[in-house]
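Provided herewith is a single structure, encoded as structure tokens, for subsequent inquiry.
One chain of protein is taken out of this complex; the other chains stay put.
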Amino acid sequence: MAKTILTVDDSGSLRAMVAFSLKAAGYQVVEAVDGQDGLSKAKEKTVDLVLTDQNMPIMDGLTLIRQLRGLGSYQKVPILMLTTESSDEMKAKGKAAGANGWLVKPFDPKRLIEVVQKVIG
Amino acid sequence: MTATSMATAASTTPSVAGEYLTFVLGEESYGIEILKVQEIRGYDTVTKIANTPAFIKGVVNLRGRIVPIVDLRIKFNLGKIEYDEFTVVIILNLGGRVVGIVVDGVSDVMALQQEHIRNVPELVSSIDTQYILGLATVEERMLILVDIERLMGSQEMELLDSVTVH
């Protein structure tokens, strides 16, 4: 059965690119436009992996990760941050919030799939 | 009309077997590919369009679409030009463009095999040979198979903007 990935990004173009690439690689994709949307989508259906942007309106990525980790069903779901900030500071914050890893923007579809496949096969 | 069918129509062994709707125009029987026919209906009042040839009767409302009606009897000088409850309009769907043609009467739908169909000799019909796919003999009657899409798209039918006619 195809695994489902939730991609959270306020940028429609990046979301489209991520979703398209993931679908092309055989995953099912749920899209969300900000942290809050991501949280409600995540609640609707427990996904196999969450990819979230960091800087978003309404609810940022860190808050989303914390909220997800607060849900029983998301304690073990891998969460990766997509971030333009490759600084250790952001990584540490992400890790503190409960992320399992990070992927620095910009990335190309190939890299994305490579990382996703490493995480959920 | 695809390039392939265009080519076969012109070649000596046309592959035009298939189902045809047959209709009468004056003394002649014609057949058109059933797949090009959307529906058959009676003749309704048309809205006349200014400064158009007489065979373009005007436009009608076909479930919200504005559809032109062409009287092939006038165009080819065949049959009696009367409009009554027996007048039949064949609504064609030619690659998305919808056009109605007025004919004398619709006869039948026939499945034609390749062996029924002959090549077109000169001057057998009122319609120019270039629009004829072939001839078929059915019950000792000659059936003229018309390339209706090509005919309706021709410049002489005046149904398209001249820029799009080729």
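Each chain carries a letter (A and B) given by its place in the written order, and its residues are counted from 1.
The rule we apply is simple: a residue touches a chain if its C-beta (ideal position, glycine included) is under 8 Å from a C-beta of that chain, and two chains touch if they have at least 3 such contacts.
Simple rule for what comes next: contacts and distances are computed from a predicted model.
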Name of the absent chain as recorded in UniProt (options "FtsX-like permease family protein", "ABC transporter", "Oligopeptide transport ATP-binding protein OppF" or "Chemotaxis protein CheA"): "Chemotaxis protein CheA"
Given B:31, B:68 or B:134, the one touching the chain that is not displayed: B:68
For subunit A, the residues touching the chain missing from this view: 10-14, 16-17, 20-21, 24-25, 33-34, 37, 48-49, 53, 55-58, 62-63, 66-67, 69-72, 75-78, 80, 84, 86-111, 113, 115, 117-121
Residue ranges of subunit B at the interface with the undisplayed chain: 45-52, 58-61, 63-68, 97-99, 158-161
